[in-house]
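One protein chain is absent from this view; the other protein chains keep their places.
Read from first to last, the chains carry the letters A and B; within each, the first residue is number 1.
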Amino acid sequence: MTPIALSVNGRKVQALVEPRTHLADFLREHCRLTGTHLGCEHGVCGACTVLIDDEPARSCLTYAVQCDGLAVQTIEGFNADPIMQELRTAFSREHGLQCGFCTPGMLIAARDIVRRLPDADARRIRVELSGNLCRCTGYLGIINAVESVIAARASKPTAVTSQAAAPPPAPLQAFAPTGEVARASMAAPTPAPEEAHKGWTRFEESFVVARPPQAVWTIFADIPAVAACLDGVELTEHDASTAKGKMTVRLGPIQAGFSGSAVIERDDRALRGTIRGAGSDRGTGSRTKGEILYRLAPEAAGQQTRVFVTVEYSLQGALAQFSRSGLVLELGRRLVADFAANLNARLVGAQMRAAPRTPFNAGRFLWSWFIDELRRRFGR
Amino acid sequence: MTQGIGARIQRKEDARHLHGRGNFVSDMILPGQSEVAFLRSPIAHGRIRRIVKPSGAENQVFIRADLGDVAAIVAPATVPGYKLSEWHPLAHEKVRFVGEAIAMCVAPTRAEAEDLSEQIEVEFDELPVLVDTQAARMESTVRVHEQWNDNVFLTLNYESGFEAKAKGAPVVIRREIALARQAMVPMEGKAVLARWDDRTDQLLVYASTQVPHIIRIGLAQFLGIDQGQVRVISPDVGGGFGYKCILQPEELCVAWLALKFRQPFRYVEDRREHLVVGANSRQHQYRLTAHADERGRLLALDADITIDGGAYSAWPFTVALEPGQATGNLPGPYDFRGYRCRTHCVATNKPGFLPYRGVARTGVCFALELVIDAIARAVGREPWEVRHDNLVSAADMPYDNVARKHYDSGDYRKALILAREKIDLDAWRERQRRGERDGRLIGIGFASYCEQTAHGTSVFSGWGLPIIPGYDQATVRVTPDGGLEVRAGVHSHGQGMETTLAQIAHEVTGIELANIRVLLGDTGTTPYSTGTYASRSIVMAGGAVANACKALIPRFLAIGAHLMQAAVATMKYENGQIMGPRKSVSLRDVAEAWYLRPQELPPDVDLGGLEATVGFRPKRDTGAFSYASHAAVVAVDTEVGAVEILDYVIVEDCGTLVNPMVVEGQTLGGAAQGIGTALYEESPFDPNGQPLASTFADYLLPGPTEIPAIRIHHMQTPSPYTEFGIKGMGEGGAIAPPAVIFNAVNDALRSLGVELTETPLTPRRLLEAIDRAKSSTQPRVKNS
Partner (left out) sequence: MKAARFDYLRPGDVGEALAALANAEGAKILAGGQSLGPMLNLRLARPALLVDISRLKALQQLEDAGRTWHIGAGVTHARLEDARGRLSGGEMLSEVAAAIAYRSVRNRGTIGGSLAHADPAADWPLALAALGASVNVRGPTPRKILVAHFIQGAFTTTLAADEIIESIDVPKLSRAGRYGFYKFCRKTGEFAEASAAAVLDPETGVASIFLGALRGIPQPLTSLAQQVAREGKIAASTEAVSQALAQSVSGLDAVEHSMATAVVTRALMQVLAP
């Protein structure tokens, strides 16, 4: 628990809060100011909009501890505010509310528009209110209400004039460009069309390792070595054909630790292998199953190896439940790319990449182990 | 300005919401209250092998076995062939969709309850997942419900004059049309708070529900306690739209906790839960074959409808409601005599289908209106003309249609003609011909529908549902100061019934609106009603309020006559005054006599006093049919796949208007949801049955820039069967928008040979259709 002191609607409030308690819950449960509503708790619907130091903000995305020393104003705190009175009258007249759930946030956002954009037209009001969702009204009454308040205020002499429009710029002149900001293009991942497992996502990658196939094959038999090349993998136990452990996956701030096991099959003659695994992350309630097929083929007169990898996986639970599934695919691809880079580094004894992009604590430990291991094996 | 029927009165409910003083379930805290979180299934289909509660927290975590005698929710119906599902309040042996509640965790705060839910270990034996209705129908071994012999909840067959009418029709149009699965997304999700009250020996359940009396019946029934032991109070409700017209398993669970532990418990659904567990509506697939003459006159319609019913049938309306409404309402406002329809409602591993605003009619309107436009294109006429010629004419009212619906009144054609005028079709056609400077393509679309509202006993009893609506009642009571309290068992969650029911009471009693209070949503204080759904409340509760008020007037006159020492027969009642031949007394005088000075009452005074509870049912309860024509103009950006609505007109007729402002609000709000269905909203599932829209970043709800400034024009054709000729209208706005927008887009894309038939119209779907049309007409350079 963390002590905080802040002003709520002009009143000093002191409290002990858990850092994870967001401002809306603090206002609703602790201050008993229940006019601030929670409609999504992920910053899209705007029902929880309050003022923090006079600026509209999502109280579901701000934690109460962050407001220590600040001034918070909720819908209950505007009774002396003339704009709010005008808006309330206008909302009622224009039928800008039905169930009333979005109304407090809508009013606070609307008041900000009236103050900040004194000459906003209906289109602008719509754009500016787009962070507040209403499921009942179809918005028209709300827009009309805000527009009418702005119009009424504009007819008063205090209205602020907007900035003069800038003179139109001259057309662009042709020129010879210098320098280059850009860097090389990287392929965007696309799922391979056919699917062996119903409902699984599949992608294929290949990469070249600067060692002959047999040397690579040997390394692939070395489960700790392979694990060491997979960022975020912690091996807890293993034998020749099974492995147990935990894999920590991070994508930006998202982190999941999948505990699970894998079964490994190898075909020494064909230089093909299969790894089948499954794991679950209790934290996000997510589960995954996957199968990695790899195949080695000689390149550069047998001095190099091309590793063909086919990854198929399914994901269940919270981590799977987003429409931007391309990101998970991107993550999978990146794991393979990192694996390739790590493997190459291991095999040719190069230093690992200067700055690992996803620095896992577990990964770091393995990295240092892996550098030692690689020196020992290849004697460089 | 008058305050009665027809007055554009500002709402009584506004003030509290505008000041942040609404009172929603989640706003309530009772002493000693605990919070509840549910552990929900991460998989779509599997057998539960083992559930391990976190050690030390065994008495804070509850699974199905702990609930003992609580019955599974079973929703019967007498429709032939309908199969029952057992929906346990917490998963029993199996999980059947992602998000199904498995365990219930109790802690002082919601965060701590969620902490607990993370520590529960569940082992599953996964089963093959049935996501697609066709696959589920074909599936020979995997069953959503083991005891069934297939995965079909219900198949309906209807036929009337089809073969004879279809025979030899010169124009035959076939289309496959589909609507995506959706969530209803009231801004407030489910919420329930329950406590045990020793004084009244009652379970007090505060629930965000449209149907408090139904919830009471259900809770008592499934908990196995006396009906009298349950009181359900529904306070402010942050939107319902159908989501809150059924008994929720969470309500049953939380009520059980309060009953068992005699302490208060609260559960508030969060948005992720809503989007995952609430992906429960709209998903229909159609195969339609329309038979028409050379002018586009519809002769016969053949339909094959598949509804993705999800895993469970909800109580009391059942999953049979949707196929029933689809089959019965597909013929729409049109005059034709040949109809054949097969409707399959298929069980899949998704949340069970619930009745969403418009119930099936958004789907059937979408399907049929697209076909009407296709017929018009085939016969080379303006779609609105073909539509017009097919609409039931005013002269034929009342009209019994091919699906045995009885259309009570209205001028459907006039609404369409007005819509055409208001949108100014000719000007847009001209602009369409000229082309847009920005290269976008203009399209104009129309759609017409009629909507069965306030249908009652005769309709619902035909389906044999567990709850059949009958007589709605209202209680009115004059207060000692001459004001009026109105109590009704329906509920209001945005519809403004605290205002409109007061307007009806004012219409009859003349009591100032400011002195009329409407109290709803409490089984302890209101007379019985099945509640608010099916666009019924203003017709049913409004009729009951009028009847109850009328019952009081003779009593006013009798007491007033006695106070003035004049004959009752010489009295008349006007605007709160009892007028005698020479003098008058006020209603307040009468009220004071009854309550405070009974010595002044006549000896034969009516012992009902100044309070009456009276019921209402329309003269004929097959439904008062509201109707509308919508018209829209869109601009389609064929490069990015964007659709902008440039203009949108609604001409609607819901009979006598009680409060035009409220009617417009309901219509606009419904239309906004319909626009969501058309362009934005979708709950997709991957082949594993994982829902892919669990946040508002994935599930796009239309915002202020997505909904145009819709223009509404009213017509008023009273219903011959209802009090004051009022028709219901809460759902109508949501019915036509997908049809009208797709017709407009298809009009815009006609030159490209593109016709879209699947909601929502995402940029990807649009661009893919354009791409397909291009590659079918000309060779195309492939992008590397």
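Going forward, a residue touches a chain if its C-beta (ideal position, glycine included) is under 8 Å from a C-beta of that chain, and two chains touch if they have at least 3 such contacts.
Just so we're clear, the structure is a prediction, and the values are computed from it rather than from any experiment.
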Identified contact with the non-displayed chain, of B:Lys53, B:Arg96, B:Lys244 or B:Arg272: B:Arg272
Contact residue for the chain not shown (choose from A:Val8, A:Leu27 or A:Cys60): A:Cys60
Contact set of chain A toward the excluded chain (per top definition): 2, 18-20, 22, 25, 41-43, 46, 49, 52, 55-58, 60-63, 65-66, 68, 109, 112, 126-128, 130-132, 163, 166, 169-183, 185-190, 251-256, 283-284, 318-319, 324, 326-327, 329-331, 334, 355-359, 361
Residues from chain B at the interface with the omitted partner, ascending: 109-111, 114-115, 118, 270-272, 637, 639-642, 680, 695, 697, 700, 702-706, 762-764, 767-768, 771, 783-784
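By our rule, only the chains that are shown with their structure count from here on.
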Residues of chain B that touch chain A when the two form their complex: 10-11, 13-24, 26-27, 29, 39-40, 42-44, 98, 109, 111, 118-119, 121, 128-129, 131, 185-188, 236-239, 241, 270-272, 276, 493-496, 661-662, 664-666, 668-673, 684, 686-688, 690-698, 701, 703-705, 707, 709-710, 733
Chain B contact footprint on chain A (complex, rising order): 18, 20-21, 28-29, 32-42, 44-45, 47, 74-76, 79, 88, 91-93, 95, 97-104, 107, 122, 125-127, 129-143, 198-199, 282-283, 285-287, 314-318, 320-325
